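Just passing along the structure, written as structure tokens.
Here the complex is missing one protein chain, while the rest keep their positions.
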Amino acid sequence: MNLLLVAVVLLFVSGTLALVAGGFPALSKVLGAGGSVAGCALGLVAAVGALTRASTEALGYNWDVPYGSFSVALDPLSAWFVLPICGICGLSAIYGAKYLDAYAERKSRGAHWFFFNLLAASMLMVITARNGVLFLVAWEVMSLASYFLVVFDDDDEGVLEAGRTYLIATHLGTAFLLGFFIVLGQRAGSLDFAAIAAAGPPDAATAGLLFLLALVGFGTKAGLMPLHVWLPEAHPVAPSHVSAVMSAVMVKVGIYGLVRALILLPPAPARWGGLLIGIGIVSGILGVLFALAQHDLKRLLAYHTVENIGIITLGLGLGLLGVSFRAPLVAVLGVSGALFHVLNHAMFKGLLFLGAGAVAHATGTRDLDLLGGLSKRMPWVAGAFLVGAVAIVGLPPLNGFASEFLIYLGAFGGEELSDPGQAVPCLLVIPALALMGGLAAVCFTKVVGVVFLGEPRSEQAAGAHRPGLLMSLPMLVLAAGCLLCGIAPQGVVVLLVPVVSQVVRMDLATFSAQVENAMVPLRWISLVASVLIGLALALAVLRKVLLSGREVATSGTWGCGYTRPTARMQYTSSSFAQPTILFFMPLFRIRQTLIAPEGLFPQRAAFSMETSDPAKELLYLPAFRWVGRLLAGLRWLQRGHLHIYILYIGVTLVALLIWYVEIHIP
Amino acid sequence: MDIGSFVPLVLALTVAPLFVGVINRTKAVFAGRVGPPLFQIYYDLRKLLGKGAVYSRTTTWVFRAGPIISLSAVLVAATIIPFGSWAAPLRFPGDLVLFVYLLGLARVFTVLAALDTGSSFEGMGASREVLYSALAEPALILGLAAIARKTNSLSLSEMHQGLGSLWAESGLVPVLVVVALIVVLLTENSRIPVDDPNTHLELTMIHEVMVLDHGGPDFAFIMYAAALKLWVLGTLSVDMLLPARSGVVLVDAVVALAGMFGLAALVGIVESTMARLRLNRVPQLLVGATMISALALVLVYGEAIK
Amino acid sequence: MISFVELLMILIALTNLMLVGSSRIAACINLAAAQGVVLSLLPLLVTNDGIGLRAVLLAVVVFSVKGLFLPQLLRRALLTADVKHEVEPWVGFTASIVLNILLLVLSFWVTARLTMPRPMPSPLALPLALSTILTGLFVIISRFNALSQVVGYLVLENGVYLFGLILAPEVPLLVEMGILLDVFVAVFVMGIAIFHISREFDHIDVDQLTTLKD
Partner (left out) sequence: MIIALILIPLVAAMVAFAWRGIVGCGALLAATGLAHAALTAAAWFYPPASVMYGWIELDMTGLLFLSIVSALFFASAVYCVGYLARERSTKHIDLEEHVYFTNEPDRIFAGCMLLFLASMTLVTVSQNFGLLWVAVEATTLASAPLIYFHRHHRSLEATWKYLLICSVGIALALLGTFLLAVSTLVDGTQVARLVRADLIREAARLDSRWLELAFILLLVGYGTKMGLAPMHTWLPDAHSESPSAVSALLSGALLNCAFLGILRIHQVCVAAGRANFSQNLLMTFGLLSMLIAAVFILGQTDFKRMLAYSSVEHMGILALGVGLGGAGVFGAALHAVNHSLTKAALFLVAGNILTAYGTKSVSDVRGLSRVLPLSGMLWVAGFLAITGSPPFGPFLSEFTILKAAIDQGFGLVAVAYLALLALIFIGMASIVLPMAQGKPTVPAAGPGRREVLWSTLPPSLLCILVLIIGVYIPPSLSAALHEVAMSLGGR
């Protein structure tokens, strides 16, 4: 615990120093990034220690603000979330140190590093806070810091717009959290989590209210549908290493909050689990579908964050159902799958965003239809990105598969769920996950294919350059992590055991038994993964042997008889995704523009597809407009006429007099 | 694990190409031609393995990695499938999920290899392939889920054994599942009515167009992988359909083999009697298959209740 | 047979009515002045413990301030700011009178419900105090002219003062003096403001001051 606090302090101090040293960019960069890396390293050590010891260390000091106390603790759950936070933040800092040089002449980067390290520190504080006020303060600092990171490039009006959307969304979400913590602390008369836990569970109605408040409040940060609208706006416009941190880690803090809330609340009734599963399925499927429809690389990735958060949520929901159905295996599998996916998603989403950043950095565009052929120009990035893509699609032998596999097992439920009423909600998860997997495959074959393969579609893409070591290294590390967690999942899930036992409250005997049940298939998975890789290598060697000594020619791609193919004839992302989108047409609000070729010698023809987010178009904008009109209807109150103003006073006075005389005097 | 459990694998590795041969022969018969010899695929494979290769300038290592990874994925998938009364060498709770995702892996790399060529035709095929398989996956996994719930086991081998024991009263469920499985099989292996393996117009192709640029050993890998995939999925259906146990291992094996070639013939017949569907009809077929699987799952519970 | 106090009360009521009814600013000022004089007589009558020094002093000050000085101030302002001497009302005169009557009724209704802490010098006193206040407000509201608004403010203050006089004569003298001083300064400052307005805008029609709005 102390170590972690040291890490927090280190982050904060280094950030501040970087801000002070803003005048000397080099120094400020070293201070900021270096401090970030050092702090994150410390944090990782602390977290791993806590996980292996499976212990809880708490500290409590009094803090002179109303209802506040500086009580923090590092229990397995917190420690588990510290892993991705520190891992991703550290790596992103290394990456960012190089990435930001592009802005050298336009921006002072001291402030950036301040907020970056502040973000990391505040996330750690949120994870460890054990007092409502402390939690809220850290939470809001986190949101603000990330906001200022998002609007780093404030020359662009779009960036500011997106940032504002984000700030407002997160602020509204926080409003629900305020309510949540206050209501939660009512029985205890204190906002310390310990006291709340001691005070015993609230009645069912209050618990339900609390659950909803937490779901909305934390769900907004996590980006659950339909609370996700800010996410695809804000994540793309931020500098890429910030996008990585936000998309891979900060949304997870929302998940952490949800889990923490569930621990503080009484055991969940089945309907909570059902609700989570429902939301998870919606977020997952719609998330991936919208992702499929995007042309902006980073926006696409942002929507995939929504999808993966959906997967995590339905894993959690599965766990809750397991608990309430007395089905320990389902509970353990669901929760551990979800939490494992938290880590995995952090790794591959971080990797993907860093990759996207490298692409944007090298080509100056994020528009898929302008990219292509980058795997020749930046092979390492391409390789790493490919690993991330395979991982996010959830294919063996990588980590994405391992965690989804656990959720699948939980969904099948074994002998535990014989009653249809219980089994059906769980079984719903299966086709949903399958569909998500399939669609994710569509989406990422599209991304990898259009960005890295084929011929470049524009000069920018053709002129792309290697990103350099500082930017490549973090990606390679993350890729290695994805592979490692895919090949040896059981090794990681072992660390998860104490965490899961916190979430599913069951006696250790049954619990450990179930954990063993969950472990067996994982060992097999790791065996298969290694076999798969071995086979691939063997075949590669075989091929080499076969081709050795034979002539291996190169020529143009077979154009099916057409001899003058150009890069612009390639399939674009729009055309690749079109069949799928057309099939799911009812779910989209699509604007298609088609300039059909005409005549014998058509001059120009074009096809493009814009999809807008229905949640935003149909839910939020109308609501805001309505409120706006409602309030604007009162603006005649202040038209500048003095005697009208005094009339208000007179009317108020007379009204009050009459009211008083009528009501209070018999 | 016993030696017997390796028989299905060996069988798959050796007999899979023959299965394709049988299909082609059946089609030839229906078309009134002599058709290629049954072992044609073996000849092709040998010839291709002996050849050099020509690569497009556009392509990168992804193009070369495609066939390799696809083949190895399918190979691993083959080690999960039981045959006759032999359990698979690789069996553990949840291996059915692994099976589905291995096929997915194979597909993804085929598609990527296709996109690596930068040819618009191959892109076209790829974009169709991914949609269809995305829709096929739920059908497949739901069908397997139904059987899994029925036999209370998450391993294909155990499911197979389990079905055998309750074949008598298992009733409609396996049949429905098999129907769904066959649709999936036709899709995954791009047979008629989903795709026409020996059409000659690239615009209409799905699978074949994706491998246009491959040659030599790579193409051999692809052909072999395709054959294996066909065999594996076929075995799965046959296992579901004929889980009868005579108690004599060999008899079961023969029954299963017979089933396989029956299936091959069936596919051939379908191909030579049906026309391929319009591209935009295919998704409906797949959704239909998913519904059938779902129905099977519901039935499982229906039986559980009564 | 009505007492002298009653008479004064009726006078106040009449001044109110004439105030809302009269169209000339000068007349309004005079009416306000008259009201001030009437008020200045009251302390001598309402105090139940004989006429003491306090009462006299108060009467004198009130007379000089409300009866003489402030009206004079307003008259001078009226001259300096050469305004049209007709007040242009927002509410027509007849309507004003009717409304004023209604306000009077309202005051009676309200005050009737209250329990008096002490015997009133006259049953009319309290309602009239309230109605005078309301009248003052009404004048401020219904007149566009800065000067007439000040007059309204004076009437308002008169009402308040009447209220205090009949209900709480115990309020220490010092406070009353302070209060008078404040009213005095207030009107003074308002006078200055009006002077500036008339110089800046060459009119003192408040209704045209509507630049600041949302």
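Labels A, B and C are assigned to the chains in the order they are written; within every chain, residues are numbered from 1.
The working rule: a contact is a pair of C-beta atoms (placed from the backbone, for glycine too) under 8 Å apart; a residue touches a chain by one contact, two chains touch by 3 or more.
Everything quoted here is computed from the prediction, not taken from an experiment.
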Shown chains that the omitted chain touches within the full complex: A, C
Residue among A:Leu160, A:Ala194 or A:Leu476 touching the omitted chain: A:Leu160
Subunit A residues that touch the omitted chain in the full complex: 63-68, 133, 136-137, 140-141, 144, 151, 154-155, 157, 160, 163-164, 167-168, 171-172, 175, 178-179, 182-183, 186, 627-628, 631-632, 634-635, 637-638, 642, 645-646, 648-649, 652-653, 656-657, 660, 664-665
Sites on subunit C contacted by the missing partner chain, in the whole complex: 114-115, 117-118, 133, 136-137, 140, 146, 149, 153, 156-157, 159-160, 163-164, 167-168, 170-172, 174-175, 178-179, 181-182, 185-186, 189-190, 193, 196-197, 200-201, 206, 209, 211-212, 214
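Just so we're on the same page, only the chains that are shown with their structure count from here on.
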Inter-chain centre distance, subunit B versus subunit C - centres from mean C-alpha coordinates, in Å: 101
Distance from subunit B to subunit A - Cα centre to Cα centre, in angstrom: 36
Between subunit A and subunit C, centroid-to-centroid distance (C-alpha), Å: 70
Residues of subunit A whose C-beta touches two or more other chains: none
Subunit B residues counted as touching two or more neighbouring chains: none
Residue ranges of subunit C touching subunit A (in the complex, touch as defined): 90, 106, 109-110, 113-114, 134, 137-138, 140-144, 149, 206-207, 209-214
List of subunit B residues in touch with subunit A within their complex: 49, 51-62, 64-65, 68-69, 71-73, 75-76, 90, 92-95, 97-98, 100-102, 104-105, 107-108, 111-112, 115-121, 123-124, 126-128, 130-131, 133-138, 140-142, 145, 148-149, 152, 154, 202, 212-213, 216-218, 221, 279-280, 283, 290, 294, 297, 301, 304-305
Subunit A - residues contacting subunit C, complex: 635, 638-643, 646-647, 649-650, 653-654, 657-658, 661, 665
